[in-house]
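The other protein chains are all here in position, but one chain of the complex has been omitted.
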Amino acid sequence: MSEVTPEIVAEHGLKEDEYQRILEILGRAPNLLELGIFSVMWSEHCSYKSSKVWLKTLPTTGDCVIHGPGENAGVIDIGDGLAAIFKMESHNHPSFIEPYQGAATGVGGILRDVFTMGARPVANLNALRFGDPEHPKTKQLLSGVVAGIGGYGNCVGVPTVGGEVNFDPGYNGNILVNAMTVGIARTDRIFTSKASGPGNPIVYVGSKTGRDGIHGATMASAEFAEGTEEKRPTVQVGDPFTEKLLIEACLELMETDAIVAIQDMGAAGLTSSSFEMASKGGLGVELALDKVPCRETGMTPYEMMLSESQERMLIVLKPSREGLARRVFEKWDLDFAVIGRLTDTGRMVLTLHGETVGDLPIDPLAEAAPEYERPWEPAPSRPHIDAAEIPPPADLGQALVTLLGSPDLCSRRWIWEQYDHMVMADTAGRPGGDAAVVRIHDSDRALAITTDCTPRYCLADPERGGAQAVAEAWRNLTAVGALPLAITDNLNFGNPERPEIMGQFVGCIKGIADACRTLDFPVVSGNVSLYNETNGHGIPPTPTIGGVGLIEDLAATATIAFKAAGEAILLIGETTGHLGASLYLREIAGRHDGAPPPVDLAAEKRVGDLVRGLIVQQAVTACHDLSDGGLAVAVAEMALAGGLGATLGQPDGGLPLHAWLFGEDQARYLVTAPAAGVVLEAARQAGVPAVCIGETGGSGLTLPGTDTISLSTLRAAHEGWMPAYTGA
Amino acid sequence: MKARVHVTLKPGVLDPQGKAIEHALGTLGFTGVEGVRQGKVIELDLAETNPAQARKNLHDMCEKLLANTVIENYAIELDGQSAP
Amino acid sequence: MKARVHVTLKPGVLDPQGKAIEHALGTLGFTGVEGVRQGKVIELDLAETNPAQARKNLHDMCEKLLANTVIENYAIELDGQSAP
Partner (left out) sequence: MKAAVIVFPGSNCDRDVTVALRQSMHAGGGGEPTLVWHKEADFPAVDLIVLPGGFSYGDYLRSGAMAAHSPVMTEVARRASRGVPVLGICNGFQILTEAGLLPGALMRNAGLRYVCKDVHIRVESSQTVFTSKYETGQTLRIPIAHHDGNYSADDDGLARLEDGGQIAFRYCDNDGSHSSAANPNGSARNIAGIFNETKTVLGMMPHPERLADAQLGGTDGRPLFDGLIEALS
């Protein structure tokens, strides 16, 4: 094996002091295989070295939490002896390099994180951020990523039920592809990666190992530079068919008592999976690398240990259950090989044809993993902009049409029609609403699921933006009548070695923690993606929040569509006409400044609890939360969904009309009801502002101070942009 | 001028399709079949009559659209002549 | 023995992929491109060493699995030799 030179150490992304620590731990120089293992285990991706100290500040406990962060995915109790298991994960860099396969393997990876814990995956979501639509790469990236997500999810037969998409020049060189999976398991059948029982066999199942993505994990931690092209061969190809077989085979084996511990091979494949199982159990492992099923001949131990080939799992079995397990995997035509055993030495010993090729202590390596308190600078605060300072548009109706047809607000139908969002026949709330509603199979109960983040708020004020992302997820779940339970987060940022970027990270975390605490909405899993930066340009801070809530009775939910003519439209929550950092400001006034809307978490909770109560009592006929684009956009979306128009009256109070229509004040909902009285009375009792603003009916939308805009005009604008852009 | 472009996965890149075909051939009783890989052929009629220029255009088409050079190789065939 | 099977749509069968490629080439500014058709190539390593027998086996594989003869034609190439 070649000698380890300083250049090789640097190529492995290890700093000088990190290498010194390796020498101390081993008491000698590592060989190349050992160096490779240290490098992936200590990469940002696997060790969370820049983020760990801050992640510890997030609230992770609550009545519903069974397993918080630290497992492959978070686990919460959803009653009836069932648990929801979920997580979100990024595949940003691979998707930029090869959008189809990058996105596809992102879906595959997050699915494995969930079914490895014993859950049947029941829903996928995806949160996507692309660059400026005018940027030459954006169109292909959008088409490729969407095709890849669909190509994988459709084939494995898990419905893709929701997500979000933004376009911003800040992502020109670094798109974000965050994939989330939600699964359901029995609470008495949850599997973890904690190994036990020295002597127990370690079994490799799934696809064969190839030379895929070697050093993918370190690549994901390295800032992009010109010359990215050379790293291309590190892209993996996904095989969703094998993943489908792997899901079925693992779930079948999980019905037996054969499994001691199980772990998917994600980033840093065999290395991190075996390492993690042993480390959690305080044990050692011995792996005979010649037993590893390989796709190519002549693969070296280094390649086997660092390969990121997809669709593979590592299982610790009870010794007497090998035959049973083998039969299950052979039935599904999957590779099955006993490649090693647990030991009580606390060391990872790797052999090839009986000869030791690597020998590392497990705990010291894990404990000595670097952890940095990186310096940070708080983001400069932006002034509040008074609505009166912002000029009204020439034509309010035209402004609405423009907004509805803008890249960030137009319909996402072009995307979700490429996803099978109905397979498994439990999708009760399809894409296009505030949250997806997925029935818990064989029951009248359901999970509500959403992903949310408003990066332009996070850029303007990280702390407020972080809190807003959580609040919006909570609000979207509430808007379908669900009780929000817990979140997963996917924290996407630039280079943490820059204090201003670290300041964004710290600010967002503070905001998230605060909102989670007030809304009783703990973080149970998550993922951090740093170094999303090209040539010194970092992405806007993007802490994506994936929220899960519970619906006790599918008969008592709400959708956004207007249901009948002649119903009252009510605005619940306080409206101040906040236009700073709004889409109106950006798309109509051409300005990107101002503080984002204040986030009053106590009000958020008060208003949401009221609205949820009204939905559960079936006192309202439709519900939609207000977010991007404000009141006017929300009314238009409700009208389009229902194929029914509305007329809004002149508002009371002295707000400029455009601020009332397009302001993005938080903690607000629109509901409809056959009569306004019940809702107004309930709001009065709850101490929540509520006002009847108009009535449903007709085939167009009449806003105060405008001519009626026909639904067909609105629909053409809303549905038109994305198909026209992508050339479909 | 007629042209054909062969697009194949780079060596070492996983080919799930090829793998599945190999497996299916095995279950159909065809033994002794290995290393199955699936690729694409794209046939085109070009107005261009100069072979050198045609080849150059095809090369550009491959780089821009026909092949995904991250994971695929391509070969150009003109009028039945293999690429050099 | 290495073999290649070309599977192409029969003339007259509409080829949506070929059409889409032709259109995309046009929008990328490649003019004078017509009649684009997309087919498949399947590469195989055969244990069989007798060319006649190999060809016969490949023919069976095509009829049974590799081609859908309702809409597709196939051609067999052995060791770089074109089909007769």
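Each chain carries a letter (A, B and C) given by its place in the written order, and its residues are counted from 1.
In this section, a residue touches a chain if its C-beta (ideal position, glycine included) is under 8 Å from a C-beta of that chain, and two chains touch if they have at least 3 such contacts.
Given the structure is predicted, the values throughout are model-derived calculations rather than measurements.
S.K.: Hey, which of A:154, A:272 or A:518 is the one touching the hidden chain?
M.R.: The single option touching the absent chain is A:154.
S.K.: For the chain not shown, which residue from A:8, A:25 or A:423 touches it across the whole complex?
M.R.: Among A:8, A:25 or A:423, only A:423 touches the chain that is not shown.
S.K.: Which subunit B residues touch the hidden chain?
M.R.: Residues of subunit B in touch with the missing chain: 16-17, 20-21, 24, 27-28, 38.
S.K.: For the chain that got dropped from the picture, name the residues of subunit C it touches.
M.R.: So the residues of subunit C touching the missing chain come out as 12-14, 16-17, 20, 64-66, 68, 70-71.
S.K.: Which residues does subunit A use to touch the chain missing from this display?
M.R.: 147, 150-151, 154-157, 239-242, 244-245, 332-333, 416-428, 430, 439, 444, 554, 728
Convention: only the chains that are shown with their structure count from here on.
S.K.: How many angstrom lie between the centres of subunit A and subunit C, each centre taken as the mean Cα position?
M.R.: Those two chain centres are 41 Å apart.
S.K.: How big is the gap, in whole Å, between where the Cα atoms of subunit B centre and where those of subunit C centre?
M.R.: The mean C-alpha positions of subunit B and subunit C differ by 10 Å.
S.K.: Report the residues of subunit A in contact with subunit B in the complex, numbered from low to high.
M.R.: Interface residues on the subunit A side: 97-98, 100-101, 207, 210-212, 232-233, 235-239, 241-242, 295-296, 309-310, 333.
S.K.: Please output the residues of subunit B touching subunit A within their complex, sorted ascending.
M.R.: 9-10, 12-16, 19-20, 23, 68-71
S.K.: How about subunit C: which of its residues touch subunit B in the complex?
M.R.: 6, 8, 18, 21, 24-25, 28, 30-48, 57, 60-61, 64-66
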